[in-house]
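Only one protein chain is missing from this complex, and each of the others stays in its spot.
Moving on, here comes chain A:
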Amino acid sequence: MTTTTSPTAPVGSPGGAPQPPRSARRRWPEGRATRAFRWLATGAGALILVVLAAVALFLIVRAWPALTADGATLGEDISWFPDDSSLLRFVGPLVFGTLLAAVLALLIATPISIGIALFISHYAPRRLANGLGYVIDLLAAIPSVVYGLWGAIWLAPRLSPVWQWLSETLGFIPLFAGPAADPPRVILTVGVVLAAMILPIITAVCREVFLQAPRLHEEAALALGATRWEMIRMAVLPFGRSGIVSAAMLGLGRALGETMAVLMILSPGALYSFNLLQAGQHQTIAANIALQFPEADPTGVSVLIATGLALFVITLAVNMAARAIVARRKEFSGAN
């Protein structure tokens, strides 16, 4: 088109002549694209709410028969449901076990993660930091069943003497009351493996937060004669506190729902027990569902889904609590 109309004209004129129509043409699709994109984005945002509502609805509807049935009939119908019990008393120990495993994992993983993140953001030479960052991200990509196999086959036998020692030297603390189970298919082993699983996500978030720490604050601290550790304590950690909390909550969310690793490592039981080194004391909701589902009849499935509903509520509560903490701490974080 341009070649036929103005072969002799200078470079500016062929561009100038069709410009008004072209820009008009462009504005139309642009307007449509913008609108389409807005709808798409809104739709995506709405979809997540719809999915959440659908999951909640599914859980409630499918759990309804179990929620309304009384404990005695459930005990009769389902072989693994304790006799003369109620749904609440059945779910209780599972909720306890789930929380215990997740909290143990968090207690182990959070300090290590903060350490790794600080090393990457403030201590390591840049090239090493990059490489280490990749490795940490890679850890997150390992499927949980692999962690389960690793934990059950490789880690557990090596932890056994450690737990034995723990129960012998610290056995007076009820947490570590012996004799330690051999093989160590206990909640503390699960905690260690879960910690390894949630380490990457906590580390990744912490690292990003620490990197955001205001350079000026850091330099000011150093200029006032602070050592590097003092600088981190005064400038980086207070700034990153809310970030650390939300990172830990992300990790907690993953630990709460982890199924395969727990299923493969833990000897389940249904007790409110703080004996971390004894077998057959705890079970988590997710692992219990995976364990009992294959042979469950419709009533059993309904009970399992009711426990799933409990897990859903817990996860929701944990996330909301995390949000609340982050929101409350925001003002004091120094981010502004």
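One rule holds for everything that comes next: a contact is a pair of C-beta atoms (placed from the backbone, for glycine too) under 8 Å apart; a residue touches a chain by one contact, two chains touch by 3 or more; residues count from 1.
Please note the rule applied: contacts and distances are computed from a predicted model.
Asks: Leaving aside the chains on screen, match the unshown one to its UniProt name from "protein-glutamate O-methyltransferase", "Protocatechuate 3,4-dioxygenase subunit beta", "Phosphate-binding protein" or "histidine kinase".
Replies: According to UniProt, the chain not displayed is called "Phosphate-binding protein".
Asks: In the full complex, which of A:I136, A:L166 or A:A181 touches the chain missing from this view?
Replies: That would be A:A181, which touches the missing chain.
Asks: Given the contact definition stated above, which residue among A:W80, A:F119, A:W150 or A:F274 touches the chain not shown here?
Replies: A:W80
Asks: Determine which one of A:I136, A:I187, A:M231 or A:M264 touches the chain that has been left out.
Replies: Of all options in A:I136, A:I187, A:M231 or A:M264, contact with the hidden chain holds for A:M264.
Asks: So which bits of chain A touch the chain we can't see?
Replies: Residues of chain A in touch with the missing chain: 79-80, 152-153, 156-157, 160, 179, 181-183, 185, 263-264, 267-271, 279-281, 291-292, 294-297.
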